[in-house]
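Read the structure below first, then the notes.
A single protein chain has been removed from this complex, and every other one stays in its place.
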Amino acid sequence: MIYITRKEHFNAAHKLHRADWTEEKNAEVFGKCANPNWHGHNYEVFVTVKGEPAAETGFVIDLKFLSKLIKERVIDKLDHKNINMDVDFMKDKMASTEILTIAIWEQLEAEINAKGCYLHCVKLYETENNFVEYFGGK
Amino acid sequence: MIYITRKEHFNAAHKLHRADWTEEKNAEVFGKCANPNWHGHNYEVFVTVKGEPAAETGFVIDLKFLSKLIKERVIDKLDHKNINMDVDFMKDKMASTEILTIAIWEQLEAEINAKGCYLHCVKLYETENNFVEYFGGK
Amino acid sequence: MIYITRKEHFNAAHKLHRADWTEEKNAEVFGKCANPNWHGHNYEVFVTVKGEPAAETGFVIDLKFLSKLIKERVIDKLDHKNINMDVDFMKDKMASTEILTIAIWEQLEAEINAKGCYLHCVKLYETENNFVEYFGGK
Amino acid sequence: MIYITRKEHFNAAHKLHRADWTEEKNAEVFGKCANPNWHGHNYEVFVTVKGEPAAETGFVIDLKFLSKLIKERVIDKLDHKNINMDVDFMKDKMASTEILTIAIWEQLEAEINAKGCYLHCVKLYETENNFVEYFGGK
Amino acid sequence: MIYITRKEHFNAAHKLHRADWTEEKNAEVFGKCANPNWHGHNYEVFVTVKGEPAAETGFVIDLKFLSKLIKERVIDKLDHKNINMDVDFMKDKMASTEILTIAIWEQLEAEINAKGCYLHCVKLYETENNFVEYFGGK
Partner (left out) sequence: MIYITRKEHFNAAHKLHRADWTEEKNAEVFGKCANPNWHGHNYEVFVTVKGEPAAETGFVIDLKFLSKLIKERVIDKLDHKNINMDVDFMKDKMASTEILTIAIWEQLEAEINAKGCYLHCVKLYETENNFVEYFGGK
């Protein structure tokens, strides 16, 4: 098995906030991330696919296809957007890095696995100091 | 002369938008950066001070002082904030990287120059691909 | 399961040296790292925690708590210190990256696991070219 | 078990190209990477070894040995070379990152495992946006 | 005056070689860079423009325009190409980083300066350890 990874990035605004909590409780639990007027990040997303290299091409997956898929299903929906307000696949979800990572996995899994290989990991950097990895519901 | 630089960072939301323009004109001029619901970045700011090293300490400026000054006058006002809405020194200004860089300079110049050295440059990264430098009104 | 990682850093001096060996043998085995007068590094430590995101917050672990824990139990004891001489949890141990990584794990494991999640990995960079990972005594 | 990683780098030219295909088919499948006159990269290779730290030294493997081994068996053969034309261990193979990663593993495995530890992973960056990992034929 | 910089990258093959020298002399002067079968790099190019921010937009230059200009006149001609063989503006020139940096400046200067601002610097990284800067024929 070979694991191949493609990195893409997007810039987005978000806040960590529950409408069913007071501002005080939001601030207490989420700290600076609860700022009602939003803040934002330069996110980096790493998508890892595993499989066997094809005999003819030496490819596990065509990176041109993978990059285009990530752009259409993830980057175009998140880049220069507000994660809480603008993103269909994050509707009614917490805009935490953890939940966003799982949602990105769900955007990609079926189309990657239809290519005869497997989505192995989605890794999402919120800052250079914090990142999340998800390996699917296993 | 010696030049010494300190890097700090903050995460903030912003948009490029003029209230006196239509949404169409904002989108045409500012592109994705005009998204009404904001987007955001992990900003990095580099502050460069020039001067002669003191004989006793070998210091141009005490980096503990410089770091504390940047935190109080720049980072605490910008980090996890909305640049257009939350920041006193950006009130009624365009939240472009260029204008923000000049405004950071103005936050720092007097207190640094009072130390017997000179603020030389403020460099602000919006993303790893875009940055702005300002050397004062010269 | 979700894996979330926090990066912190510290600057420290050390040497690789056995008191029960001659200087010649120390130099032969440990090379430049045996310099009796010490050398040092900018270390980066990555702490990875695994668990399920909480329904209310979307958090596996509160990163504010995790960062504070790493600072109190690891960074404050190592930063601007001599690993061989100044660090209680490295007393009588080799100051190799391998042994230091295991010792950092032991500083963190109990308090992280008491939060309903699991310490998964400690990764320690000594330089950009060398790093060590430890996943516990499994 | 402890995992220790050493990074090395090399600069090389290559193309993705099959002599048994037309130029048109090569261009269709491999895109810009099929340019007949070659292109190139600054490759970074990460070699991870797992084992138990030795009691006397705290080492899983002597990094001076590991670095010298990677230089002799991998870097000296690839650095400032044409991967398709100049490299004995890539003869008659596709110069894809996937196939090159497996070939680097085969260059290193026996001599590392003879040291009482195990080659765990070879990770090869072609660009900062694309990398491949191989964990052996398991 | 404000200085704004845009980074772009390209992957290319080259060699340092004079047809009027013997292979021996080429190897003696250019070392590994003279390999007849080429080698290559992931180049990064930083283009810095200076000017006054426009009152309406806060822009020195529209980065969308600058990025498109760099892509059309520099990146599309160099990316996945052989610098010695494939690039019109490098014909009959040494493919050294120094000469390439000047040639990139000449590709960009007129169109940037026609925008009411000034091309200030082209900075070209060949590897993370080597880069060249050119500020024009001053």
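The chains carry the letters A, B, C, D and E, assigned in the order they are written, with residues numbered from 1 in each.
Simple rule for what comes next: contacts are C-beta pairs under 8 Å (C-beta built on N, C-alpha and C of every residue); 3 or more make two chains touch, one makes a residue touch a chain.
As the structure is a computational prediction, the values presented were derived from the model and not from experiment.
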Partner chains on view for the chain not depicted: B, C, E
Touching residues (missing chain, whole complex) on chain E: 16, 18, 29-31, 93-99, 101-102, 128-135, 138
Absent chain, residues of chain C that touch it: 9, 11-14, 32-33, 35, 37-42, 79-82, 85-86, 127-128
Residues belonging to chain B that touch the chain removed from view: 1-8, 48, 53, 56-60, 63-64
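One rule holds for everything that comes next: only the chains that are shown with their structure count from here on.
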Set of chains whose contacts include both chain D and chain B: A, E
Length of the shortest touching-chain route, chain A through to chain D: 1
Shared chain contacts [chain B and chain C, defined touch]: A
Chain pair among B-E, A-B or D-E whose interface repeats that of A-D, sharing over half of the contact pairs by residue number: B-E
Interface sides of chain C and chain D: same vs different residues, half threshold: different
Geometric centre distance via CA averages, chain E-chain C, whole Å: 42
Residue list for chain D, restricted to those that touch at least two other chains: 128
Inter-chain touch pairs (all): A-B, A-C, A-D, B-E, C-D, D-E
